[in-house]
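What you see is the complex with one protein chain gone and the rest in place.
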Amino acid sequence: MKKLLAMLCALCLLLSAFALAEEDTIVFGGTEPTYLEPNAPAIGGPEIHAVEQIQEGLVRMSSDGVTVEPLLATDWTISEDGLTYTFNLVPGVVFSDGTPVKGEDWVWSLYRARDTETSEYRFIAEPIDTVEATDDQVIITLKAPNGAFLAELCSFNMVLGCKAYAESMTEEEYIMNPIGTGAYMLKEWNHGNYVLLEKNPNYRNADAVKTQYIKFATVEDDNTRLMQLQSGQIDIMGDIPASLMDVVRTNPDLTLQTFESTQIRYLLLNTTMEPFSDINVRKALVKAINRAEIAEVVYGEFGGATASVLSAAHAKYFNDALECPPYDPEGAKADLAEAGYPDGIEFTLYSSPNEVYQQIAIMLQSQLAPAGFTVNIVTEDGGTIYENAQNLKNQACMFQWSDDYYDPSEVLGWICDYDQSQAWFTGLNDVELDELQAAALIEQDDAKRVEMYKELQQRVYDNYNVIPLFHNSFAYAYTNSVQGLAVDTFSNYYCENIYKAE
Amino acid sequence: MRRLNYILKRLLQMLPVLLVVTIMTFLMIHLIPGDPARIMAGEKARPDAVEAMRVKLGLDKPLWEQYWIYLKNLVTLDLGTSMKFSRPVAEMIGERLPVTIALTLFSTALGLLFALPLGYVAGLQKDQPTDHAIRISTLVAIAMPSFWVGLLLMILFSVTLHWLPAGGWDATSLFSEFKCLILPAFTQSLMTAAILIRDMRNSVVDIIRQDYVDFAKSKGLSAGAVRRRHIIRNSMVSTVTLLSMRMAALLGGSVIIETVFALPGIGKLTYDAISARDYTVVQSVVFLFALLVLVVNLLTDIIYSFLDPRVEF
Partner (left out) sequence: MIGVAERILEVKDLKTYFPGRDELVKAVDGVSFEVYKGETFGLVGESGCGKSQTCRSILGLLKKPGRVVDGQIILDGQDITHLKEKELRKLRGKKMSVIFQEPMTSLSPVLKIKKQLMEVFDDTPMTRAEKQQRAVELLRMVGIPSPELRMEEYTFQFSGGMRQRAMIAMALGARPKLLIADEPTTALDVTIQDQIMKLINSLKQELDMSIILVTHDLGVIAQMCDRVAVMYSGLIMEMCDVVTLFASPRHPYTYALMSSLPDPANKGARLNAIQGSPPNLAHLPEGCPFWPRCTECADICKRERPEMREIAPGHSVRCHCLDKTAAYRGIIEAPQGKEA
């Protein structure tokens, strides 16, 4: 009897071992995507990562995030006036269900990117005036010259979908199950549990795709995710919080890899109400924070202070002349007194429950205290903070930004174009800044454009309303057998290159 | 027959309660700050996208009209479409509810398995070292945060021993589901057991003082018969009530357990829906939960009436 039991147990363990290691699958652990189509509402990281395995665009950003490379287009020309872009297409491309790609698919897809009313990123396609296409070419005409357009075309939502397929079902069904020309296609979506992609047999480079299945498993909790990585249930996990990085580093079976990112955290000071309506108060505050220390504590070696609202990843556009002033609480206190606040200032800083923001808030509180700033930290959920910030009700709050494509116009447009975000919820309407931003967007001359964007960064710096705190890299952890993972600066990766070595 | 009448009466009484629940839920979720149209549209969405979203979700209509539409649909058992996921709410609940139910049943069974013998022994050995040990253990169990216990268990059984998965839900077979539920059910059962043990112990202490226990012994009954038929049988009555209450609470899903163990259950769905201001999902889930609580209450009363014949209708 006992022997039988023992055998039974052994058998079960054996079977479970097989279940754990599915053949030829790479498993990512993370948050579940809401939809799988880039024009669906509220697209974020999880959605983008899944979508970009399925659908492709005309061009793609190089992995170092600097050069625009051909993808479904082979080459292109731009007209003299900068308004017309003509792309030659790779011949013989088919969708994953075997349907050949037609010109009307391109027209439909690009208009869709621009015109879907509820799409968060439709603004990226906004510059497009008209699209014409044959089976060999796509011709895009812009409303105005736009130096950022090629970079914008690399975005995850400027991709090719199949018109006939989409029109054979409702919109709700389509955004859950689109098809594309990419290396993978959707095989199964077990809601709340995982999304399973299978290698697209009709992919034009199918032979180079090494892994048959890609699985995005839903594991929300960071600790659980790490444990699943350690036990082999998942192979790759992204978004490792700084607190868990050491665990990965000391584990000989796991690899920790960091990738450059454009992510920056910002402190926003509301200029429409006291005390931050006074620029001198804002200046004093900036003197009394130690950004390097915050970066150190929150992200360790993976973070660093930054003085510009633009990420250094934008290379030539980055204004490296800007500097963080040294931490000087005494000086700040004196400045406050001079500004008419000898007894210091009290204000409320709103933070979401997210660990990173909580840490930043606490650090700011302790750094600002000796300068006479009393900070009340109020924790509210993200949606609430967002709404209040939008309505200019918060005195101070924190947000983050990551760029979606390689051009300074995205974040600087967001901050400087008052119509877009009321100067990022600080209510500072700097008309000159606004006009400069509009001009820079359409500037054709490269050198001039660089100058204008550098000036924009300087002006934002001098307004002391949007205060960049620090930038950080992304960290991914994976089992040693995983090869070929390359995450670009805009957080994109392509699974066709990933495989598990024996 | 009287029992049947009683049940019908209770079912009817549920209706006004449920109506009040829908009104309160509706008001609360709409009055919390946070604009669902903005949240659904995304942080970077421009105002026109946000407004388009608002219209699409029907949020531009006046509040009372939105409530009326919701109520009408509810009466025809149409739970609506999730604002965030664009999927039928009924479908989403249908996917998640079985997981939560399985977890609840499993953890309740485990809790009972621990609680009955331990509570009984603690009651018999009142104020002896065993009793103190058991009571201190229950205090410790209540004090330990469940996510911490869960993580520790996973470190031991998943990462170190590789016996069980570290969370996740594997529905390929009944056995794989069982494996996924063991650790979370155990974690959840600790709190259940702690609650039940205390109650069981107090019941037992109370009951062994009763004359009928002595009288039963005086008839020459074996210790086992006295224990089963008299002590436990009478102790169980209040414990069963407590158990049902606990189950009703658990059926609402435990967000923490589901997050830590990556289980696609109702608790996480509710929490995420509230964060995303997914009104339709929140309203339906809360309604469902209220219904569940009422039904479990009714079932408890019925079971109680079978256990204790003194209960009249």
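Labels A and B are assigned to the chains in the order they are written; within every chain, residues are numbered from 1.
Following the convention adopted for this analysis, a residue touches a chain if its C-beta (ideal position, glycine included) is under 8 Å from a C-beta of that chain, and two chains touch if they have at least 3 such contacts.
Nothing here was measured: the structure is a model prediction, and the numbers come from that model.
Student: Using the touch definition from the header, name the shown chains in contact with the chain that isn't displayed.
Tutor: For the complete complex, the undisplayed chain touches B.
Student: Check each of B:90, B:182 or B:237 against the chain that is not shown and name the one that touches it.
Tutor: B:237
Student: Among B:68, B:175 or B:215, exactly one should touch the missing chain; which is it?
Tutor: Final answer for the missing-chain contact: B:215.
Student: Please output the residues of chain B touching the missing chain, sorted low to high.
Tutor: Touching the chain left out of view, chain B contributes residues 209-212, 214-223, 225, 229-230, 233-234, 237, 307-310.
In the analysis below, only the chains that are shown with their structure count from here on.
Student: Where the CA atoms of chain A average out and where those of chain B average out, how many Å apart are those spots?
Tutor: So the centroids are 38 Å from each other.
Student: Considering the complex alone, what residue numbers of chain A touch chain B?
Tutor: 12-13, 16-17, 19-20, 34-35, 40-44, 117-123, 172, 175-176, 190-193, 217-221, 223-224, 227-228, 230-233, 381-384, 386-388, 390, 414, 420
Student: Using the touch definition from the top, list the residues of chain B that touch chain A in their complex.
Tutor: Residues of chain B touching chain A: 32-36, 38-46, 48-49, 52-53, 56, 81, 84-87, 92, 95-96, 147, 151, 154-155, 158-159, 162-163, 165-172, 175-176, 179, 259-262, 264-265, 268-269, 275-277.
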